[in-house]
Each structure stands twice: as structure tokens, then as C-alpha cells.
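Just one protein chain is left out here, and the rest sit where they should.
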Amino acid sequence: MSYLFHTDEDRREMLKSIGAESIDEIINDQVPEAVRLKRPLNLPPACNELALTAEMTRLAARNASADSHVCFLGGGAYDHFIPAAVDEIASRGEYYTSYTPYQAEVSQGNLQVMFEYETLVTQLTGLGVSNASLYDGGSAATEAVLMALSMQRGRNKVITTDVVHPQYRDILVAYLKNIDAELVVVPSDENGHSKPMIDAIDDKTACVLIQHPNFVGQLESVSEIAAAAKEAGALTIQVFDPVSLGRLKRPGDMGVDIAIAEGQSLGNPLAYGGPYLGIMACRDELVRRLPGRIAGQTTDRRGKRCWVLTLQTREQHIRREKATSNICSNQTLLALRATVHLSLLGPEGLKETADHCIAKTAYAKEVIAKSERFEVVGEGPSLKEFVVRDLGADVAGLLAHAREQGLLAGIDMTPMCVGGSEASEPAVALPSRYEQCFLVAVTEKRSRVEIDRWANVLCEAPSMATV
Amino acid sequence: MSYLFHTDEDRREMLKSIGAESIDEIINDQVPEAVRLKRPLNLPPACNELALTAEMTRLAARNASADSHVCFLGGGAYDHFIPAAVDEIASRGEYYTSYTPYQAEVSQGNLQVMFEYETLVTQLTGLGVSNASLYDGGSAATEAVLMALSMQRGRNKVITTDVVHPQYRDILVAYLKNIDAELVVVPSDENGHSKPMIDAIDDKTACVLIQHPNFVGQLESVSEIAAAAKEAGALTIQVFDPVSLGRLKRPGDMGVDIAIAEGQSLGNPLAYGGPYLGIMACRDELVRRLPGRIAGQTTDRRGKRCWVLTLQTREQHIRREKATSNICSNQTLLALRATVHLSLLGPEGLKETADHCIAKTAYAKEVIAKSERFEVVGEGPSLKEFVVRDLGADVAGLLAHAREQGLLAGIDMTPMCVGGSEASEPAVALPSRYEQCFLVAVTEKRSRVEIDRWANVLCEAPSMATV
Amino acid sequence: QSTQLLFELSRAGRRAHRLGDLDVPSVNVDDLFTAESLAETPPPLPELAEGDVVRHFVCLSTLNMSVDTHFYPLGSCTMKYNPKRNERIASLPGFLNVHPLQHESGLQGLLELLYELQGMFAEISGLPGVSMQPAAGAHGELAALLVAAAYFREQGSDRSVVLTADSAHGTNPASAQMAGFKTKTVKSNANGLVDLEDLKAKLDDKTAVFMLTNPNTLGLFDSQIEEINQLVHDAGALIYLDGANMNAILGITRPGDFGADLMHYNPHKTFSGPHGGGGPGAGPICVRDFLAKYLPGPIVTRVENENATSDDDRYTYHLTSPSGDSIGRVRSFFGNTGVLVRAYIYLRTYGGDGLRHVSEDAVLGANYLLSKVKHFLDVPHGNRCMHEFVASASRLKKEKHLSAMDIAKRILDYGFHAPTVYFPLVVDEAVMVEPTETESKQTLDAFVEALFRITEEGEELIHDAPHSTRISRPDDVTAARRPVLKWTDAAGESAT
Partner (left out) sequence: QSTQLLFELSRAGRRAHRLGDLDVPSVNVDDLFTAESLAETPPPLPELAEGDVVRHFVCLSTLNMSVDTHFYPLGSCTMKYNPKRNERIASLPGFLNVHPLQHESGLQGLLELLYELQGMFAEISGLPGVSMQPAAGAHGELAALLVAAAYFREQGSDRSVVLTADSAHGTNPASAQMAGFKTKTVKSNANGLVDLEDLKAKLDDKTAVFMLTNPNTLGLFDSQIEEINQLVHDAGALIYLDGANMNAILGITRPGDFGADLMHYNPHKTFSGPHGGGGPGAGPICVRDFLAKYLPGPIVTRVENENATSDDDRYTYHLTSPSGDSIGRVRSFFGNTGVLVRAYIYLRTYGGDGLRHVSEDAVLGANYLLSKVKHFLDVPHGNRCMHEFVASASRLKKEKHLSAMDIAKRILDYGFHAPTVYFPLVVDEAVMVEPTETESKQTLDAFVEALFRITEEGEELIHDAPHSTRISRPDDVTAARRPVLKWTDAAGESAT
């Protein structure tokens, strides 16, 4: 049977040592008759590797992918290039079939990678300390808010804006529902900037949560908002894009207290949304409230430098209900990928990637704006993402048309706006100004030929309305 | 620059230690001015990983493959299933970036694999000894002939037949042209059997070379031929199909002296013909004439069992012009794949694979024979390969039609027949009875749905001639 | 093999990755962006050549023990063989390179898989409502507790207490706390099972959920399960099953059949998703039908097509976004799809019968080890177990100063990963062994032999163990007291 080892003879010998007649006897001894399942599980029949590979290959081929289509989708997950060396390393069994480094002596590989990852994240963010990863960017944002709330007893207000990733806000709403906290979502201004949130900060505010560049691709006045928060005694949490830091100022250099990011962009495949990598860094002083595992440096009994899991008194397996979070597993394998990716890029590679994104995005904005049907929404430069309004008011049809032409041309924002199907409550909606708009991401992978084709297909799409 | 390490500062420091002003100075010191290249090499410009990956992906997509098409091609290379574990293991850097085990202490991995491979080949063939691999089945067949010639001083005749793989015979012709040897290619009988060769064996015959199952998928009377050869003092060399040994008698059990095979079927991808794996085993007595590397067991200075390259006095780096062959590198990585593959299959898996090939081939013969246009050529059962005659006499058009329907439906045998474009001389031609025939291989991978579609597409193909 | 850090290998000016010239007009970034936005220099990342990067990480990997290289009987973690076909199939571009915000029209293959998987999870658990969004077991616990909270909120109930067993994983109380509940601990009895009297005493009209691990962390199936079921539900509370130990009971008994109202799976344990050095995992949850509407989303639904022409378009699959009664989301996008795809492949490989054999052989292996180990190590909770058991080094500690930690360290020298030690807390000097079904009898015998030899070895040899690893007994105390959590130039110089 597939991966099982025991032959009938093995089983007989083992039962003899146990002193049981059968495996059933052992099980029936413990599992009361009344709760035993009296029938086989109703699952599809066992399938061998050849047949299953063939079937799954057909199934996979039925999905549009960033390989079969040209991908201009973003919204928190991006089609960046992943060097082959990243896959080669992450596919080593010693990494992907090992577990949490409970025995440091036989886990120095993973522990050193964690330590290197943490260091890279601090270099990237300009903040003092990083954990070894969280589940994803979205849940990391909420963990950061919970961290801020737990530091700021007596303050229970969390301020964010309607241009922070809607799904990230959705998580926040779910997590905060049963605890003593108030979420305030401040409307952005007509350019999609969050500066108006400054006025909402008060002495009950535990933290402000911003995204920069934000969900609609706009740059925020991070330093200004962080300064206002600081003055009011609140912490500033920034959601950042790792690739943007090839060019943009680092969170730590703008007064941010806790920086979080979706680390997918750093060498991790799109994978229909997961597994992803939650990056979190904070100022040194906040370390004892930082959720998740942390690797630290120490020496062994012979004085050799080595690495261990440390500060475990924050964690659930020691502190149980008094832990800073319930997080147990982390995303080591994805953190490894990010570590390898950043090692290959280095400072100049990261900068070059950002520069290519900027130039290609600028080019895409330029070519799409040539059509009378489309309007780029929001002023100012873009890192790799921007919003386009369909003056033909048929975004759904437009994108469907593009899909047929092999293009994943953008993300329809209409369902995310107030009253849209994905905006389950006002706190998670986008401003209504983004109705009949779509969000476009242009990474360094997109060639001029692809961008031109994208613009052509969109411009020549049939429209329901008349422009 | 791509994979280079040295920074300008490194280079300066290194030059200082060397006592040279520049690298050019070092080079010009040795390479006379007159022979230096005074211009840059005229190659395409350097290309980065992203762009090259994109370009090569497009190039690869322009090839029909056993993934994009359903493959019924054989003729010495087969679309057998390769379990994922084979790829996983062979893609470990410790295997594929190491080299010949010159230092046994740091090559025990490769050496043990070679020893295991050799053992598996002896188990598979029923012969006493195996080398650690040769280039491919075709060149291995010629190496076996050379081996036989070198053992049989005074005998210079090599007898084979016109149903041995034409390309294998082509190699033989090329290698024998400058040495004292006579190649006799005996015509097969009308059923494609090689028995008539028995009459050609005489006291000048060094060896007979047969293939079983042969190129046209027929079983040969191996024991009978080997017995006749033995009586005349000649050696018998058999080209075998590893998968067939799940069911067929082993070469060693039929009186064969040297068995060779193309090992591609054992876990190695089609790869447009290479790298492949030349398998060679022989009777114990012939070991000192066996070409190629051999790993053997010994003990180290502490008495531990271990493995080394051995019997190196046969090899070119010791014996130079007196070596048994000039072969230096072998195909360790492909031998590793075969070793893993056979370990996963075991005796029952190999038998089951052969059984599936047999049943699916029988089914394919049955369904194609239903059409009046086609006739299965040759009597008797087939392992996985058989010949179909197109009574419409338009094999080229037929197969082109099938390709358009996504089928690699068979191999056109016409060009291989006497006078055909691939039959450069009579010694390498197929008998003319195979004109307007095609060779079909059906492995365990082919599903009933695929076989039915194959038959339908062929039967419904337009025909130039009228049946 | 160097164990230098990346940062120490760095040399200014080296470069591995490079993009070529732009094929679009270049822009002057300094003009385009405000000075306020731009950094003066990119982050001070290390500068390396590709060959260095590869060798560095390949060599580091060899310092890990892993399932691919070693027997890894880490109790409670189900370190079973991770099938290579899972990795290959999950890496097909149609699964791996799919964007999470693609339109569902281009995702029918994947959604079909996920829909089928939801059904399999429901069948194995006996609980029909399934959400696959949570990213890990603990995340599933939290999500399920948020579901319970939403349920009670709609009921107008003020139940605010979660009961957890003293033998429970630490995540149980931590998750309850995060979900806004107060927690109380229920004791274990002398047999290692739930102390029913203590449970009765703590159950009241404030009790929202009793979190149960069954089989529990001692590897014992609680034979009182029917009574527990009765007590908790009579008190108006829900039962949550921590599914960490599902590998013991696949096809044998179902949480939904023995009283659980909510549960999570750990597909990276039970369904062979690799552990990834600590993650990623996944934490799909299953609930009874009356709780299904509160589940986090999206989940996959399907509609039959009346005009279908082939098997491929018989159904159209949809994502149902959280709305209405749903608690919303617990992470971005769908979930840890890659881990789920592997679980699906695993389940398809075994089928229903095969899955029961998995648990049978897991139970067989654990009981076999137990039958051997009990001759030289105390096993406080009986002669039989399910898929794992907990021995105690408490006597050895008294008699020979040989602690659970010492055993764990010394067994590394024999080429085995250590069992889990000091958990569960209810056993003194706990040594928790879970062999899984994917180890041979030969390996189990060699492990027993090694364990036995350790109990006979000299104290000093063991206290200094491990001897064969690159490092031995790192100083955890200093690590925590004077944390060095990142490399800096100075740290690099001081310690090598």
C-alpha cells in the first residue's frame, strides 16, 4: 500500500512483541465500540502515481496561470521573477522535510537561515529586530495590531484607512470582534491618500495601520503620519512592499514602529495565494511582544558560535494562555526562499528590480492612457501598481475579453467597493470612486511586447457602453 | 558578469601577488601575438536569466513533446513513466555536480551507487559482472563487439542481422572501418526472425550480435543462436530491453556472453536522444576485457566496508594505448537514475510494467487491425513494439496527419529500408518488406483512451492511394 | 564546510542577479519621485556571487536532520515520509503559478480539486462544514473558536470560558485567549485521561467550548469519550477537537461521530505535507452544519451545468466570499493552497481503505516500540497506546542523573532525531515517541537498541552529548538574556 513498509511477516512479528492478536485488538481496546466507524471511508479509490500524475496534469492544465497567460495582476501577490537557484535550494529534502529546530544541534541549517533571514529583514526595513516569519502579510498586519494593543493598555482604538488592502482589513475585523478594541477606518482623500487619518488620532489610539505604497498604488506621507501618531503616543504600523525598498525609504527610517509585509514577492510562487510569507520587524524595544519564533546567536559548550530558538517565553508552548500570540508553526521554507532570493539580488539587484518595475509601470500607464476609453486614476508616480478607470463602465466584460486573449489584464475593483460583493461590511470596502476601475501591476517580468499587447487588447475590446 | 566572483579590488590584489600588471600581461606572456584573437568572439550578446528563461521557454514550446503530444514512438527510446522520486534524487547537487570518484573517501556516495547499479544489472541480466555504464545502447553494442574481437584473436568476422537496430549497425560500421574486422549482416526471414544467421557462423566468427526483442518487435531464438555460436567458438552478444526482463528470460539464462542495452527506459527522460545509458554485462571470465569504469568492494584502513574504482589497469589513464577502450567518462548520473528506478520497481514492479506493456500493445494491435487500411506485420506476441503496414502506402502523410491531431503515432520505416534516405549503406538498412510500414511502441503510460484515439485518428486519416 | 554567515561572505561589488537593459523607455527615478520618498542608497544587503549563494545554502542544509535523511520520531509532530509525487504534482504551473485574484473562470481545475478536498475532509471528520483558509493548526484553532464565538453571539449567549486539558498543546489556551475567551484547565486523571470530576466541576453556563485532544498527547484514546460528549453538550457547550493526532484514527473513528462540533486538521502532519523546517502548514477546519454559516472564507461551491458536453464542464465551481454570518477572513486570499494540493494528492493515493491502513500501521509501530521500550524506560500510562506514547526518564534521572534532555541529546549521536521531550507537561521527564507508519521494523529495532544502550552508558558520555554534531549543547540562557538577534559587523568579529 503506497508508502507503507510492513510486510505481513513484519506485522506478525510486531504483534507478537506487543502481545496482541491483531491491530484491531489494539484499537478496539481503546476506541469504544459505539464511536467506531463501521464502514470504509467514502473517498475515491486508491490511485497509483502514473494515473494520478496524468489526471492531475490534465486538471492543472485547466487553470489559467502566469505561465499560460500574461499576468498583470497584483493586489498583494505579484508575478516577479524567481531565479532557478531559489527552487534548487528550497527543494532539498534537508530543508523541506525537517521541522521546527527543537534540537539545535541537528538544526543548525534551519537556525542559521532563520538568523540570516532576520538580519536581512532588519537590513531591508531599517528596524532593529525581526521574527523568523508569520503566516502571510494579511495575518501579520493583524498580529501587529494585536501587538500594539497589548503594549498600549488603556488605548483600544485602531486607526486605518480605506486604501489599506481590503482583505487585510477583513482579517482585522474578524480578529478584533471578540476583544476590547475599536477599529476606525478613515476615508482617504480623492487622490487615494491617507493623510486625513491624522485628524482621527487621539489619546485612545493604540496604533495606526497604513500601507505604503497603498492598495491603489499611491505613496503615503508615512513620516508625517508616523510623527503625528508618535506625538499622540500611538504606534505606527506600515505594510510595505519588499521590492519597493530597492528605491523607497525604509520603514525604520520614516519613524515606523512595526513594519509588516507580504513576502511572496521575494522568491515565492503565486501558488493561488499560499503558502505565503508574513514579514514582521519592529523597533528593538518591542521585541518581547513580537509574536512568532525568533532565532538568536549564542555559543555551544565548546565555545563555537551557533544559533538557537530564543525568547521562547513569549511563545505558546511555554506561556500557554499568556503567550504573545498562539502562533506555533512559521513559514521557514518560504523565509528560506526569501533569504536565498535576497542573497542573489543584493542591494543593486533589488534596486534594479525596483527600477525596472517603475519604468515598465510608467510605460504601461502611458500606453493605456492613449485610449479615450481609459483613465489612469490618481496622481503621482507608481512603483509597480496603478488604477485604471474604464470610462466604458464594463470592467467585467473587458477583463473577460482579455482573458480570452491570454491576458490576466487586471483586477476588477468594483466588487471591492462599498456595496460590492466582496465588501462584506463598510470597514473592508474600497471607496466608491474605484467602481468600474481595475488594478494593474507591472513587474520586471513584463516585456514591452507584452505591455503593448495588453494595451492593444484592452483598447480594442468591445464595450457595452458608448464612451 | 554572471558567475564570476572577483571584484576589481580582488583582481588588483591577486595581480599584485602574481607580480603582474594585468591579466593581459600574463596571457600575452604565453600566447604568441600572432595567434591571438584580435576581435571579440562573434556570439549573441550576454543575456540575463529572466530574459533567457523567457526566450528558451518560447523555444521549448515550439517542440512537440511527449507532454504536448501522445507518444507511440519507440525504436530504442521509450516514453515510460518516471516516478518523481527519481528526479528528486538525481537533482541533488551532491550527485550531479560531483565527478569521477578519484578520491574514494569523498565519493562513497557515487561509488556505492555504482556498485549497487552493477549488482542490479547482474540481477537483471543473469550475467556475472557489469561495468558502471557506457555512453548509450548503440555505442555499447559496438564496444561489446570490439571486446569480443579483442578476446578472439584470429577471428575477425562479426555476424549480425538486418533486424538489429539500424543505428546500432551504423555505429558498428563506422568503428570497424579502420580495423581488421569483417561485418556480415544476414537477412532475417520473412517473419523478421534472425535464425538464418546460424548458417553464417563459422570458425572465423568472433561474435554474433542479436537484438531480442528485435528492432521490429519480434522475439528471437536466443538460446538456439547462442548455442550455435558457442559450438563454433564465437561469443553471443544480445541487445536487450530492460523492461522486457520483467517477463522474458534473462540473457545470462539463455547462454548469452555479453548483454548490452539502452538504459533510457529505466528512469531516464527521452531528452531527444541523450544523454542515455549504455548498459553492459558479461560473463565473469570476460571481466578483464570489459570497457568502462567498474566499482568494487574493499575495506578501508580501519576495516570498514567501502567501495573504490577497481581493475583500472584496463583503463586508458593507466594503460593508454593498451587500454581495453578509450572510454573515460561514464554516465553515472543516468546509472543513478536507473538504480533508483529499479529500486522503486523491484521484481514485482518490473513484472507489472512488462505486463501492462504487453496488454496495452496487444490491445493496440487489435484495434488497429480492425481497419482495412492497416495490417500488423509479423506473427507472434509483442512486448511493447510492433510494425504496422499502411496498405494505403502513405505512411509519411498518415503520420503527419496524426501529428496535427496531437499524436506521435509511429516511426516511418520507409527511409530506413534499402535505398531509403537513412540507409546510408546496405549494412545499416532494414529489409525492404518494411517499406510503407511504421513502428509503434505502446508503454504502460498509454491509456485506453489514448490508444483508441490513436487508432481512430489513423483510421480516419485521408489516404493518397485507394485501398 | 564554512558556517560563515552570508554577511561575512559578502564583498562590495559582487553581484549574482542582473536584469538586462530595459526594453521600455527608462525613467529618471530621482525626478519621478519626491526626495521624501526615496532612499539615498538601497538597503545594505550582502553582496554575493551565485556560486557562493548556492554552496552556502546547500552546505547549511546538511546540518539539518530531516525525514529524508533520518528517522524523526518527534512525538506529536507526525514526521512521516513526504511523497515526492506530491512535490512534483503541486509544482505543475497550473497549480503553482496561479494568481490568487484570478477570475474563477480560469480556475476550474483547481477549484474542482479544492471542492473535492473539502468533501474528503468532511468525510474523514464526520463534520460537514469545511473551511480551508487557516494557515496552520493553531490558526485553525483560532478560526474555529471565532466561529464558536459568533455562534454564541447570535444565540445571545454570554458564554466566555474555554476549557482546555492540562495535557493539551500550548496553542489551545493561547488560541482561546486570542479569540477573546477566558481559559480554565481541566486536569488529567491517573490514567492520563480527562478527569471527569474536574470536568464536571468546571463546566457551567459560562462554558463555551471544551477543547479536547483525542487521542490525547499521551497517545491515549479517551475511552470516556461518550460520557464527555454527554457532559459537555448537556452543559450547552461545544466540543473542539485538536486534530493534531488524527494520524491515529483515520477511518477508525470520526470526531463528528464521537462528539466533536469543531476541529482542525494538520495536513502537514496527517496528510504528508512536508514540515518545511517549521512551516508552512495548513489548518483546515470542519464544523457541524449549524456552525457552517460562520466559517471563514472563501469556500468552494459548485453548480451543475445542464448543458454540459463533457466531464470537464459538468459543474461550474465558485468561490463563496465571506459575507453575512461568516466571521470573515483569517488570512489573505484562499489559504495555503500548496499544502492543500499535497493533501489532496496524498488522499487520492491512499483512498479510503488505504487511509485506514495508515492509521493501523501507525498504531502498530507505536505499540511495537512501546512493547520494547517499556522494559528499560517507565511508561506511566499503560501498555498500549494509539500512534504515539510517552515514556518518562524520571526514574533514570533519580538513579543515574540521566534526564529526558540527556536522552534526546545522546540519541542524536546514534543517527536518530530525538523524540519530543518535556511535553506533555503531565508527565515528568517526558519522552514522547511517534514513529509513524512510514518506518521499517528494522529502523524501529535500531532505534530501540540505541535507546537501550543510552540507558546503560556512562553519565559523562551522555552529559556531554551529542558528540558527533557540529555543535553541542548551545547556551540557551545567554541567548535569551543577552539576545543577539541579527548579525552586525561587531558580532561577526567577536564570535566565530
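For this structure, a couple of remarks:
Just so it is clear, A, B and C label the chains in written order, and each chain counts residues from 1 on its own.
As a working rule, a contact is a pair of C-beta atoms (placed from the backbone, for glycine too) under 8 Å apart; a residue touches a chain by one contact, two chains touch by 3 or more.
These numbers were taken from a predicted model, which means no experiment stands behind them.
One of B:Leu311, B:Leu391, B:Val418 or B:Cys459 touches the chain omitted from the figure, and that residue is B:Leu311. Taking the complete complex into account, C:Asp52 is the one of C:Asp52, C:Glu112, C:Glu141 or C:Glu388 that touches the chain left out.
Within the set B:Ser107, B:Thr205, B:Gln238 or B:Ser371, the residue that contacts the chain not displayed is B:Ser107. In the full complex, chain A touches the hidden chain at residues 2-5, 7-10, 47-51, 83-85, 87-88, 93-94. If you put the missing chain back, the residues of chain C touching it would be 1-2, 9, 11, 49-52, 54-55, 58-59, 62, 67-70, 81, 83-84, 415, 438-440, 442.
Keep this in mind: only the chains that are shown with their structure count from here on.
With centres set at the average Cα position, the gap from chain A to chain C is 19 Å.
If you average the Cα atoms of chain A and of chain B, the two centres end up 48 Å apart.
Of all residues in chain A, those that touch two or more other chains are 49, 53, 57, 67, 83, 88, 91-93, 444, 447. Shared interface positions of chain C, i.e. residues touching 2 or more other chains, are given as 14, 17-19, 50, 54, 58, 83, 85, 87-89.
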